[in-house]
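Structure below; questions to follow.
Just one protein chain is left out here, and the rest sit where they should.
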């Protein structure tokens, strides 16, 4: 389990290979990379500023990864999240999961990014032509995370 | 749309960045990388030999990518598949999809690899302690592709 | 009395112009009572901002609710809903 919060960019290809090298029997790595878009809600975005809560953020990501490991066959998992000022086109976040077979890798990776969006203490501020604005939680992100809720066993 | 069949290895990180650079408005890239496992059905695998049907393979992959583009918001998509002899731990296949939002990128990427497994003309032969054996289609791969079948509109 | 640490993030940090400070509270204080004390001691703006419905609270890096009882040395964080990824 590799969790990194840093200002620097990352090399997704090296991270994918690292995930495969962590363990024997890796057949599949699914990864998600988030990029800064040049527009949001029809407004041009000049740059994005990302803040986090050091210590708590890493702990929450660890909890999310542990949940994913309990639910799917995960041989290794990595989350890298950048903070500080980023411009459109730059990489923001890497989530990668290595599994023997691809179904587990896809599901675990999507689970991790869905919960990272709603539970990890990061905050985004956008620079737009009208000045800075702090982003608000998207309802679509809440809905995405909710789809993983398992029905109670009766 | 980028479709490559080659003997050489590939750089997943460069492919992910290329997908993001293809188009404005990319917020998410989901990618799948398949690796040669060192065992299969409890047998040690020394190496894997991959053969394809030049011309037909690329055409089938193009059809699968077009289907994915019709079903989800896909800003760019890449498939790279290696052929020839590969050893355990090596990368076999890269599938990447860039979208404005992550849900489409995840679904389209999984759709592409699921159908690539059952419809693209590649064949694998394994070298094991008992000699070479051609692999047979896995029922789990057939089932994975079948999950994308849409119910007929009534 | 006991000392706890208050920390603030993102829009709360900017609006209240503070990233945190040590704060003396009564033994047995809850998150709710600390919010009350901050409003009483630091003014109307603090009472209003920390009283907003969507403000989240964590103690020692774990999310908590208003009735949570605090101990000496605790780090009490206030922040808006998260928007990472």
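Order of writing sets the chain letters: A, B and C. Residues in each chain are counted from 1.
Following the convention adopted for this analysis, a contact is a pair of C-beta atoms (placed from the backbone, for glycine too) under 8 Å apart; a residue touches a chain by one contact, two chains touch by 3 or more.
A quick note: this is a predicted structure, and the numbers were derived from the prediction, not measured.
Q: By the document's own contact criterion, which visible chains does the hidden chain reach in the full complex?
A: B
Q: Which listed residue (B:34, B:88 or B:103) would be found touching the missing chain in the intact complex?
A: B:34
Q: Which residue from B:20, B:50 or B:74 sits in contact with the chain not drawn here?
A: Final answer for the missing-chain contact: B:50.
Q: Contact with the hidden chain only, please: which chain B residues?
A: On the chain B side, contact with the omitted chain comes from 34, 50-53, 55-56, 59, 81, 92-93, 113, 116-125, 134-138, 141.
Going forward, only the chains that are shown with their structure count from here on.
Q: Starting at chain B, figure out the least number of steps needed to reach chain C through touching chains.
A: Graph distance in the chain contact network comes out at 2.
Q: Using mean CA coordinates as chain centres, what's the gap between chain B and chain C in Å?
A: The mean C-alpha positions of chain B and chain C differ by 49 Å.
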